[in-house]
Every structure is written in C-alpha cells, then in structure tokens.
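Structure incoming, see below.
Left out: one protein chain. Kept in place: all the others.
Order of writing sets the chain letters: A, B, C and D. Residues in each chain are counted from 1.
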Amino acid sequence: MEIFNYSFIILLLPMLMFVTLGLCGHKMSHRTAGMLGTSGLFIITVLAYIVAAQYFTMPRIDGVFATVTPYNFTWLQFTESLIIKLGILLDPISVMMLVVITTVSLMVHIYSLGYMHGETGFQRYYAFLSLFTFSMLGLVVATNIFQMYIFWELVGASSYLLIGFYYTKQSAVAASKKAFIVTRFADLGFLIGILLLSFFTKTFDFETLTNGSVSLIDTAAGKSFLGISAASWAMALIFMGGAGKSAMFPLHIWLPDAMEGPTPVSALIHAATMVVAGVYLVARLFPVYVIQTPDVLMFITVIGAITALYAAIVACVQTDIKRVLAFSTISQIAFMIVALGVCTSMELDHEGHGGLGYMASMFHLFTHAMFKALLFLGAGAIIHAVHSNEMSAMGGLRKYMPITHITFLIACLAIAGIPPFSGFFSKDEILAAAFDKSAFWGIWMSLVAGLTAFYMFRLYFNIFWGKEAHHEHTPHEAPKTMTIPLLFLAVVTCFAGFIPFGNFVTPTGLSYDIHLNWTVAGTSIAIAIIGIALATWLYMKPNDKPTRMADSMRSLHTWAYHRFYFDEIYLFVTHKIIFRYICAPIAWFDRHIIDGTMNLMATATQWASYHIRGLQSGRLQSYAVVFLFGALLVAFIVLCCM
Amino acid sequence: MEQVAGQIIFFLLSAVIVICSILAVTSRRILRAATYLLFVLFATAGFYFQLDYHFLGAVQITIYAGGIVVLFVFAILLTSKLGEKSDKISSTKRGWGLLAAISGAALCLYTLCTHDFFPSQYAAGGEWDMKAIGHMLMGMDKYQYLLPFEAISVLLLACIIGGIMIARKR
Amino acid sequence: MDFSNFLWMRDELSLLAVILILFLYDTFGSDKSRRAFSTVACILLAAQTAFMLIPATAGEAFGGMYHTSPAINIVKIVLNIGTLLVLIQAIPWVKTADVVIRRGEFFILTLMTLFGMYLMISSGNFLLFFIGLETASLPLTALVAIEKYKQNSYEAAAKYVFVALFSSSLLLMGLSFIYGAVGTLYYHDIALAIGNVTKSIAGSPLLYVGIVLFLAGMGFKISIVPFHLWTADVYQGAPTSITAYLSVISKGAAAFALMVILFKTFAPVAIVWQYVLWGLIVITITVGNLFAVRQKNLKRFMAFSSISQAGYILLGVIAGSATGMTSLIYYVLVYIFSNLAVFGIISVVENATGKVNIDDYNGLYRTNPRLSVAMMLALFSLAGIPPFAGFFSKFFIFFAAAEQGFYVLVFIALLNTVISLYYYLLVVKAMFIKQDDCAIPALKSDTASRINITICVIGVLVIGLLSCIYTAIDAHAFGM
Amino acid sequence: MNFLALFVLIPLLMMAGLFLSKEMKMIRTVAVIGSTLQLILAVAVLILFLQERAAGNTAEMLFTIDNPIVWYAPLDIALAVGVDGVSVAMLLLTAIVVFAGVFASWKINPLPKEFFLWLTLLSIGVYGFFISINLFTMFMFYEIALIPMYLLIGVWGSGNKNYSAMKLTLMLMGGSALLLVSILGLYFYSAPEGGELTMNILEIARNNAIPHEVQTYLFPLAFVGFGVLGAMFPFHTWSPDGHASAPTAVSMLHAGVLMKLGGYGCFRVAMYLMPWATSELSWIFLILTGISVVYGAFSACVQTDLKYINAYSSVSHCGLVLFALLMWKTTAMTGAILQMLSHGLMTALFFALIGMIYGRTHTRDIREMGGLMKIMPFLSVCYVIAGMASLGLPGLSGFIAEMTVFVGSFEWTDPFRRVLTIVACTSIVITAVYILRVVGKLLYGTVQNEHHRELTDASWWERLSAITLIVSVAALGMAPGWIANLISNSMSVISERIMQYI
Partner (left out) sequence: MEIPMIYYVVVSTIMFFAGVYGFVTRKNLLAILISLELMLNAVDINFVVFNRYLFPGQLEGFFFTLFAVAIAAAETAIAIAIIINIYRNIKNIKVDNLDKMKY
C-alpha cells in the first residue's frame, strides 16, 4: 500500500548506520559516532511510530486490520514456488514489534551514550547496535519464513558480536561463543523445520501459510516419523528454533552467560527484543499451530511451563543481579510461550476464549519489553555506580541513586503484577488464558507468578535496602543520558497497561475488549503480594533469615544456585563427549587411518622396491636364470591356457 | 645295411654329443672343456654329413673347429695357467643350473614331442648341388640369399672393428 | 640379376655410404684433418636424414626378404633423428683424452648398429631380421666397453655381451621352433601358413613356445621385465652417450621391429601374444617403476625409467592397430627427445664434474637455471605432463590400447604413471627445492651440448602442440 | 578462434612478460596488469553472456565455434570452447581469486619471477578447463593446472612441504589416472554403433549412446577421478597437508579455484554424460560425500593449525558441493555451484588472511596466538567476516549456497536422501563451533606472545587483496538472485537429463 512506501527507510537506515559506523567509525570521535547512531535511530523510531499510527488508524476491513505488504521483491528463487523474497509485512503484531524494538533500541542508544562513555570500541558498539536493530526489524517485518530465518541468523550474529564486545575478557568470549552455538543448534531445528514445512506446503510465505489456503495437514498427510506426523515434526522443529532464541528449557543455558555483554545490550537484546523472537515466531505461525498441530502447541505449553518454573526457582538464589534478571527474563518469556501454548482456537470473542492466550502473550511481550528493559537499564546504572554485578557489593543504594531506585521499583511492581502497572494487565490475561485451558496450568503459572514477585523483590531489597556494602568511592546517580531513558520507560511501564491491546492484536484480527476476570486477577494479586511480603520479611533489613532458610533447604538451594547443573551437563556433553569421543577420534582416524592408508601405499611401494632389489643382484648368471625362467614361465602359462 | 650303419653312426654321434656336451660344461679344467666342445662340434658336423648337408658340415668344421675353437684355445692360454682347475661350484648354483636346464629341457621336449610334424618322414633329397647352393647364396629372388650375405658382411666388419678396438692395448 | 632390387634400399645404402666415407676418412685422413671428424659425421648423418625425407613408397625386394613402406621410412627417419642427436651430444665426450683415439670407431660402430636396426625393421624374413638384430647389438657391446679401462665400462660390456648372446640363442631356439612348426622363415608365408585353418598350425604348442622365446629375445632388446636385468648395469656402466643410444634408439627400433613382426607374421595368433604382452607390460611397468623409486645414480635411475617406458611403448604393440602403430612411432619420437634431453644434461654435468648421483643435483636451479629448466621439462615430458610432448604421446598410446578394449591394462599403466611421476619429481625436487651449499657450480656447456639440448627441449615443447606430426605418421600407419 | 581463447592467451602473454622481466617492480607490474585484464575479461564475458541470454539465445553453451579448429583429427580432438552459466561463474571466480592472489603474494620471496610464472601457468590450466568442451583439452588443462602445484608448494611452501607437495601431486595424479580411463571409455562409446566417435561433450550428450553397463564402470571412475580433487572422503587427505604447506597465494588458488575443477568436472563429465549411471549409482557417492561434510567439520574442531582447520573446513564445504550435485535436482545443483563460488571466495580469503597472519607471527598454531584483534584489527575483522561467511551468515555468500543446497536436497522424498540431507545440515552447527573456536582463540582474548605486540597491520596490497574477496563474498551473499538464475538455467539441463532415468 502506497502510504507505507517510506517504510523501507526503517530497514535501510540502520543498515546504512552499520556500514557507515563499521567502515568509517574508527575515524570518528566517540561523540560523533554516538550521536550519529542515536539520531539515526531516533528517525527510525519516529517513522515506526508514524507507521503504527497510520496502520492502526487505517479503516478496518471486515473488522480486521488488513495485512499490508508494501515491499516484497524476489531475492533468491529456489524453485518455481519456493522463493525467498525480501519484503516488509505490516500486520498488528509486526507493527507492535516495530514500536517495541525502536523504542527500546532508542532508549538503549541514548542510555549507552552515558554508559559506554569512554570505552574503547565505542564506535564499534554503535555499529553493532545498528546492525542488531536492522536485523531485528528485518525479522519482525519478514514476509516469509525464510526471510525471518535470514534475519534470525543475523540477530544471532549481532548478539554474538555484542556479547563478545569485551573481547579481551575470556568469559565474554566464551559466553558469546556459547550463545551463538546454542542458538545455532536450535536454528538447525528451525532450518529443518522450514525445509519440512516448505516441502509440504510449497511456500515460504507467511500469508499463504496462515490464511488457510494451504493445509500442512493435508499435504503432509500420512507421512510420519517415530509415530509423530510430519506436520507435527515440522512445527515442533520450527519451535525448536524459537526455543533456542527465546532460551526455553533446555536450550536456555546461553542466556545467563550472555550477561557478559554490556548491560544496555542485555537490556535490548537479551531482555526486550531478540529473546522474544521465539514468541514472535510462534505467534506468526499461530494459525498453523493452533489449527493444524495442536499437539505441538501442547508440547510448547509443557516446555514453557517447565521453563517458567525452573527459571523462577533459579532466579531466587542467584547473587549476580544481571543473572537474576536473565532468569527472570527466561521465566517471563516462558509465560508468553505458555500463553500461546494454552490456546485452543483462533476465536476470541464473546463466544469463545480459545485465542485469548495469543493476545495475552503479545500484550505481555509488549509490557515485558518495557519493564524488563527498564530493569536492565536500572541494573546497568547500578553496576555503573558500584562497578560490580554482585548483590553483596550493593545494598542501601536508595540513598545515592533516587531516580534509579524509583524506576527500578516501578519495574519490580510491574513484573510482580501489581496493578496498575502494566505487568499486571498482561500477566493477568495470561493467567486467565491458562485457567481457561485447565486449572492445572492456571495454578502452575500463578505459582510462578508468586515466585516472580518474590525474587524480584529479593533483588530490589538486596540492592536498595539491606546492609550497606563498603564502597571505594561513594556511588552516585547516573548521568542524564542514562536517567532519561529510565524515566521514559518507567512512565511507559506505568501506563502501558491501559492500552486497549485487544483492540489491536487478536488472533483473528477482530477487535476484542479486554475485561479483567477478577477471580483470576484477585488470585494473582494475592499471590504477588505474598511473594513481596516474603521478600520484604527476608531481605528488607539485614538479618540471618535468608541463610537459615537456605540451610534448611540446602540441597535445593545448591542445585538451584548451580542452575540445576545444566551448564555442567552441556559442558560434559560437548567437551567430554563430542570433542573427546567424536572430534578427536575422527581427527585421529583421518591422520592415522585414512592418511595412513595413503602413506601405507607409498610405504608399500618402497617396501616392495626394497625387497625385490635382490632380483637385480648384479650377477650375470642370475640374470640368465631369471631370463630363462621368465621365458619358461610365460611359455608354460601359454601352454596351459591355450 | 646302410640304414643300420647310419643308425649306429647316429647313436655314436649322439652319444659323443651328449657326453661331451655335459663334460664341456662340467669339466673343471678349462682347456679340457674346450676340447670337449671341439668334439661336440665335430659330432655335429657328423650329423650334417649324415643328413647329406655336406657343405654345411664342411663349414661347421672349418669355422667352428678351425676358427672358433682355436680362438678359444688362444684365449684360454692367454688367460689361465696350464693345469689350473677352477673352484668347485656351490651347490645352490648347481641346483639352480640343474633346475633351469631340466625344466627348460622338459618344456621344450614336451612341446617338440607333442607337436604333430606334418610330413614327419625323412625325405631323401640327397646332396644339394654346390652350384645350386652358390646360386642361392648369390641370388636375389625368393629363397635366395644375396641380401643376408651382404648384410652379414657389414656385421662381420663391425665385429672386426669392435673386436680390434676392444682387444688392442691402446 | 636384377640390381634394381637395391633401389628399394636407398635408406640402407645411403647410410652405408656415410659409414664408408667416415671409415675412409678415419683411416686415411691426417690427424689434423680428423679434428673435424665429429662434425663431419654429424653433418653427413644429417644430410642422409634429409635424403630420407624424400617420400618413400611401399614395396618389397629380394623376393620378400626386404620390405619397405612409408611407415618404415618414417621410423627410420625417427631413428636417424635420435642417432643424430646422440652423436651431437657425444661430441664433447669423444674429445676427452680417453676416448678421442677411438673416435672413428665410435661413430662408425654407432652407425653400423643403426644399419642393423634398419635391417631389423625392413626385413621380411627372420634370417635377415636375425642378422639385423645381431648387427644392432654386437657392435654395441664393443661400444659399451669403449672406455675399456674403467671398471664399470667393461663390467657392463661383459654383462651386455653375455646376456645378449644368451638371449639370442633363446631367440634362435624360438625361431627354430617356428621354423619347425611352419616350415618357412618369410613373414608373409608364415602368416599365410598360420592363417590357413586346414593346417591347424595355429593351435600348435611348438609355435606358441617359439613365439614366446622370440618375444623373450626381443624382450631383451626392449628390456621388458623379466628380460631386463642387464639394463640397469649396462646403462650405468656405459658411457652416457652410449646409454642414451641404448635407451632410445636401440629400444625404439626393437619395439617397432617387434610390432611389425607381430602384425605381419603372427596376426592370426594375436590372442596369444596379446595376452603374453598384457602380462609382460604390467610387470614391466611396475617393476621398472619399483626399482626406479630407490635409485641414487641418475643413469641407473634412467635405466629403470626406460624399462617402465618400454612397457608403455608396448601398449602400442598390443593394440595391434594402425592407431597403435602411429602412437608407438609417435611415442618413440617423443621419447627420443625427452630422454635425450635428460641424457644430454646428465652428460654435460658428468663431463664437467663427474657427478651422476641425484643428490649431486641438489640446488642445481640456483647455479644452472637453464639446465635445470630443460631437465625439468624433459622429466615432465617423460612423466606425461601437459603441455609437453610426453603427455600427448602417453595419451595416444593409451588411446590405442583402450581402443582395442584393454581398459584394465590402461588403468594399471595409468596408476603406474603416478609412481613414475613420483620418482621424476624426486629429481625435480633435488634441482629446485633442495638446497645445497656445495651445489654444482655454474657450468659453461659447449656448443654441441647446447645445440643438442636446445633441439631436444624444442622438440619436447613443440611436438605435442603440432598435430601435423601425428597426422603425418597416422597417414601411413598400418595395422594387423 | 573466438574471444574465449583470450582466457588462455592473456596468461600466456603474461608469462612471456614475466619471463622477460628483470626486477621485482616489473614483475609486479606485469602480474597486476595481467590479472586485471583477466578480471576485465571475465566480467566482459559475463556481460556478453547475459546479453545473449537476454536476447533469447537458449543454446546450451554459448560462444561455441561452429567449426572448431581440429587439432588431432583422427581422435576428434578439437579446440572446441563454449561456456554456459556455470562456466561463466567459474571464470569470474578464477579471475577474482587470481587477482587477489597476485596481491597476496606481493612480497613473495625467493624467486618471485618463477613464482608468478608458475601461478600463471596454473591459472591457464584452470581457465582452459572451464572453457573447454572437448574431453581431451579439458583433461589436458586439468593436468596443466595440477602440476605447478608441486613446485609452488615445494619451493615456496613451509613446514613439511616436500611430503605435502608430493602427496598432493601424486594423489591428484592418481585421480587423473582414473579420469583418463573414463575419458577414453567415453570416447569409444560416444556414438551409437557405426556413428562417428567424438570427444565433444555436447555431442556425446546429444548422442547419449553410452551403454548402461559401460556407464556403470565409467561413472565411478570419472566421479572419483574428479572427486579426488574435490576432496571427497576418503580421498581428501592431500588437502590438509597440501594446504598447510602451500604458500598463501597457492593455497588461495588451490582451495579457491582448483578444487572447483573437481566439482565442475564431476557434473560436466561424469553426471552430464552418464545420466543413467548417475541415477543408479549416486547413492554410493552420496554416502561418501555426506560423510565428507560432517567428517571434515568434526575434524576441523580439534585442529590447532590454522591452515589445517581451514583445510578440513574445505573438505566439509567441498563435500557439500559434491553432495548437492549428486542430489541432481536443479535447485540442489544450483546450490552446489553457489557453494563452489562461495567456498572459493571465502576460502581464498581465509587462506590469504592466514598467510598474512603467518607472515607476521611465524606460527599458525592457535595456541600460541591470541588477542590479535588489538594488534592487527584489519586482518582480524576480515577474518571474522570470512568466518561468518563460512558458518553461513546471511548476507555473505555461504548462507545462500547452503540454503539452496538444503532446499534442493529436501526436494527428495525418500528417507535415505532425507536423512543424509539432515545429517549434512548438522554441519552448519559444527562449522559454527570450529569457526568460533578459532576466532575466540586467535583474535579475541589476551595477547599470548609479547613479541606479537610489535606487529603491524595489513599493508595496502594485503588490504586490496582481502577487500576484493570480501566485496565479492558480500556481493554474492546479498544479491544472489541473478547469479543463481544464471546457474540454474544451465543446471536444469543436466538435471532433466538425469531425471528421465528415474
């Protein structure tokens, strides 16, 4: 549609920023580079808002916001039907994502001006940020699954580059490697899933896939593997890609380590945007999942639920504040995943609520992006002040950093689900959807919500209250560049819950008025308050209750502290098994057996050469004997054969 | 009668050839070996006479006995002391020799004996006329041998030059 | 008497004239005038070669005793070119004090062996063939011993003469068997007799054994395994020029003669000799290669290389077709240039420094780049690397063999080219890659060597690219 | 002659020029002018080709000569040339890599003249191979391309160079031995009974007269023959040693271009001419190449020598080329060619960078290096880009190639091919592992050796060399459409030929 012709700038500009900063950045001053990047992003943000405004003010067709594809050109044609196109697809969720990404990214850009001040590689940092923004925007506006995969890989790479930004630090390098390889492994599943899906449906196009014109079930009918139908395999494998990016159990191990990156990066990539790509992916293909492969959706629910609980438990005992936030992120994303998983149909109106989870999930995605970015940026400000990630180095900071304190508290309240902060509304919808599906999931998720409130306030109290740690120099409030984003996000967090989200994003596209189910809401508020109260009791004032409690649940605590030893298992499998029992033997095999065979041929030639030298004895008469016997032998053979 | 005499002469010659051949290759005195060779060559000439190839027999005696054996004797006298006995042959060497000789002989005899020679009868053509032989040697047609005759002269010349070149001191 | 018979023999007669002139010149020329002897000999041979270039027609003389045809004429020209190159190459060597007194004999005997080869190739009768064979080998024994006070030289000569005599007696035995089985020694008549089904000679063991013994005798000349054992010792012991002559001319002539006889005479029993040759080719190439791999002495190395090359040459024989003949002649031609280039360089180095080991060539490129490059080109040609002539000749000979369906044989031969490449590369490695502080110093070669090596290198570079040579041979070749 | 012959003539003139030049400056000038001309020529051919196609010329091969110059008439050896989309792409690849290679060996020592002479000879072989459509000339150029390797590695190489050079040469020659047998066989069965035998690939294909049982023998010979050069398991072992020992430009040209001869030959000779055998026997080679893909990647994971890592990675990538070819769906085969191009460019880049790093640190052991990003940022960034290309980052060439291969291979429905495809897919993960391992150890982290701190970053010629390749990699990765079309048009012909046999 022509009114969105300018939308390509949203993609082009960050790309240009990346190229400019990447190629010429080292010649610029820090200030120029930072300002260039930020102002570029500002333009994009404005454009994204204009797009959103225009899109959502468009007249609805049959009560639905039309899907708009302003650009879609052929990039690479595989076959007649399988074509990778690059284009821009605007529909409610992609427009919503555009807003989220640009907003958070802009905040992070501004914030980084202060946070990264004076770092070497400042220009590089902005270049990578631009690259990430570009990739992420490309991902959300993808018109087809292959375009999504392309940008999916690109966000992975930019995440790799940003996590490893402090490349002289061994742990950062290791973390970046881990993040990339784990997600890459998940992407393998994604790729195979795409291949399967496209093989059966003969298309990559999201529109074709989701508007019901091709049916995966029909085309893949009768094909099964290990008792599971090909359609389910395809969709489950695609989800595997999403699970990797969204750090779902058991592919979550990279995310806590990814906190080695600069904190704004964590806020942008590992909290607000990239990690929700998995959710976005499932949401994109939601019609396929919900209509054609509900069994996969069930599987998704289970994975999400396990992850949510697991991450929440682990988050309760971590001492590195960024890790707490990381596990909290995992847990919250799991909420979104569960919300999608519990959907039973596309319907979301007065007759049926089967699609409520979809709306809830997207809503939570939106709110979570804001308050989690806020949390991370706040944490960044704190780390900036105390130069440490450990809780033990903090405590009592509320006096020194009032703005940070307030904004952090708002975010904590939001994530804990206390009204009227945004988190309450979205989480409430999720719980409602879960209860809709079955009471089991509802209770389970409510429990996790309670844990969320607990660990968030444990974090909050440990940082801002409790015993004051010894500081080498007094912590001070962050500079303006850092506080402005905090304040902005805090404002958003406060009011985002009142956005009539259901009017914009629903599975069918039909408008839906969110109405709070007060039973569910009440329960969730109660649980949240219990959690907060517990945290207050334990952590508000310095005391030995936490230690005692940890002692009373020693083994659980240890296991949780070590994240249930998943890293160790992975390390064991990769280093001890794959490296030692696959790679090394193959390398050995290659050098000694394959190569050995080749060398053996050479050696055998030499050996033969050495051992037949006696033939050439130098003695005339033995020559004659050989001569004669040679002739006789030939004659004999001829006589025998003829 | 004549046939019987011929047979007796044949067996006599054969015996001389066989015995002297063996002695020629086993005698440890080199001069004796040369002498046995001479006997063999004479007996061969006898064969030729018996087969009515008198000219060939004469050539055999002239060239071999008159030429080659004399050459041998000169060479032997030049290179070895009189009465010198050569060393004993090692048994492996003899074993190889015997094996070579016997297996070779066996194979050749087998093929010769199994072959069905097609006229397989002695055709008493009698003695060829010397003039005819001379014409054949000098003729240019089929079954005439001017060209080999000329060619062998080149060979002999070459051997003379070569032999002199090697044998002379300078 | 029809003396016009001799007109068919213009090649032989002109060669004899050259020999005679040289003989008289050597005998009656003054010491001073004989200084130009080498040059004169080369010029005369060149002139004779030029004379032979006049196209010949096919025909036979002396009642079938003597044959000639354009193909045979081409072979003789090829042999002449080779001999000419050997003679040019020998010029600096015959100037050395030890040999100069035997200079006349060297040239005359060499040309006489060439005459013998002419007869071998042109004969139509086993008698003439045998005389030619002996003419081609007996003077060579004298030539091998030409440096008669050197241990290697006389040892080589003794080995050569005794093995030659042994092999020719076996060959004679074979011929006698053939004679006994067929009743004639004329090629044409033998072919008719064997081809005559009613006589059923073709199934006779006597004939087969005769052919095998004949092959063994020829195998000696071509140095086919297991009749090759003299080769290495003789090549090593003989003066380099003689080795060169033995390895290319003598071998090439014998191979061609063998081919002509097998084609013309034993075509009806082709299956027998083809199978025999099949086996012989395989072991020849393989054993030659295996021995070559571990040689230190370059001349001995070239001996084994030439043994394995003999196996390749026989691929043209086994094909038994016109293509086979073409590719064989072509192969020999290329082989002459490549091998003589190598021997030319060996003799330049040997004459100047007395070094013949491969290790002595370490670092040669740094001191003598041109020699090294020439050597490398020649070795690559021998190994069959494009774009040098050897690649084409190898390809064509494989082509000929494959045309007749000998794919397995071609395959084995090809695998052996890998081994052969290995040892040729060893020499290249010595020259180009290895470093040596006491490398052979920069040499100044004389005009004759330069001419020789230049001609050879040009030949190596050009023969393959000029298809007209192959086409010209192909136009006259004949098959079974 | 038509203008394709310039591909051979220009290098020949270049050799003449090099031969006559005396000093370093002159040598460089000649080399640069020559390689630039080649590049221009390759681009020109590409443009002309596209124009012809756009003009509706749908002949299988373009720029063929109507009456080829007959060279050896009795054997039907003619100087027949012609190009299709694949050859054009390959010519361009060669020209680019040669161009980059000249700059990468700017300071070659000792014997610079000889080095460039050999390098040029090598490129003649490669160009000649790609433009030939006569089996004989193809084979001839193939061998011409092989032999200079020996001296290039032997004289200018490093490490265990004698062994490597010999091994490489002999193994490749062994491969060409197999090849020759199959070429002879192809010729003798090239026409139906009584027809005129031919060496011309197009005519052989047109006749399509090779009996099936003959194909059964000839196909494996031809495929393995070329497969050796394509580093097919288990005939790949020349590659790690050879690449490790070769000098920079030679590794570049060898891995970048020469190995492509293998893949190109595999489809142009083995598959195109023997479609029946391809459809019958491809499963054997699919298994072997499938093993190559994974095996190479796994082996690369534990290597410590930079060049070994890259060589094994080449085994893996080139295995994917052959793998995709054997899937003989148009898409898969197109992917194979894209993979050839991609691998050619990025591996050349890799080797160039490794050479440059080695030239400074004098070690290639990743355990002895670290933190190079600080010391030589340009080279390090290039290395990261090369690594990203290798592990298939979108936007760089590796991605589109791999994806095309996988999508193409996935068109098969039988479980055998499907499982193999999935196995091959796993290589993208393993590739990531070893690439990141190297990047992590080599470029990131702290400086291992204090002496390395004094090292300098790339000089202008090194930059030029690397940038040329990076631009090509990125161009291919970002705008693959046109080149994929170029290739798939040519590939569909072959694919359809084989398809008729199932």
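In this text, a contact is a pair of C-beta atoms (placed from the backbone, for glycine too) under 8 Å apart; a residue touches a chain by one contact, two chains touch by 3 or more.
Owing to the predicted nature of the structure, the values given are computational and were not obtained by experimental measurement.
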Quiz item: What are the shown chains in contact with the chain that isn't displayed?
Solution: A, B, C
Practice problem: Identify the residue among C:Cys42, C:Val75, C:Ala90 or C:Leu185 that touches the chain left out of the display. | Solution: C:Leu185
Quiz item: Which of C:Val161, C:Leu258 or C:Met431 sits in contact with the chain that's absent?
Solution: C:Val161
Quiz item: Hey, which chain C residues sit against the chain that's not shown?
Solution: 126-127, 130-131, 134, 138, 141-142, 145, 148-149, 151-152, 154-159, 161-162, 165-166, 168-169, 172-173, 175-177, 179-180, 183-185, 232-233, 236-237, 294, 300
Quiz prompt | Those residues of chain A which, in the complete complex, touch the missing chain | solution = 613, 616-621, 624-625, 628
Exercise. By the contact definition given up top, give the residues of chain B that touch the hidden chain.
Key: 3, 6-7, 10, 14, 17-18, 21-22, 24-26, 30, 33-34, 37, 40-41, 44, 47-48, 51-53, 56, 59-60, 63-64, 67-68, 71-72, 75-76, 78-80, 86-87, 89, 93-94, 96-98, 100-102, 104-105, 108-109, 112-113, 117-123, 125, 128, 133, 136-137, 143, 145, 148, 152, 155-156, 159-160, 162-164, 166-167, 169
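We adopt the following convention: only the chains that are shown with their structure count from here on.
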Exercise. Please report how many Å separate the Cα centroid of chain B from that of chain C, as a whole number.
Key: 32
Exercise. Could you grab the centroid distance between chain B and chain D? Build each centroid from C-alpha atoms only and quote it in angstrom.
Key: 70
Quiz item: Per the centroid of Cα atoms for each chain, what is the distance between chain A and chain B, given in Å?
Solution: 102
Quiz item: Which chain C residues sit where two or more other chains touch them?
Solution: 205, 208-209
Quiz item: Using the touch rule from the top of the page, what residues of chain A touch 2 or more other chains?
Solution: 622, 628-629, 635, 639
Exercise. Can you identify all of the chain pairs that touch?
Key: A-B, A-C, A-D, B-C, C-D
Quiz item: Residues of chain D touching chain C in their complex?
Solution: 71-75, 77, 136, 140-141, 143-144, 147, 150-151, 154-155, 161-162, 165-166, 169-170, 173-174, 177-178, 180-181, 184-185, 187-188, 217
Exercise. State the interface residues of chain C toward chain D in the complex, per the touch definition above.
Key: 323, 326, 380, 385-387, 391, 395-396, 398-399, 402-403, 407, 410-411, 414-415, 417-418, 421-422, 425, 428-429, 432-433, 467, 470-471, 474
Quiz item: Quick one: in the complex, what on chain A touches chain C?
Solution: 605-606, 608-610, 612-613, 615-616, 618, 620, 622-624, 626-631, 634-635, 637-639, 641-642
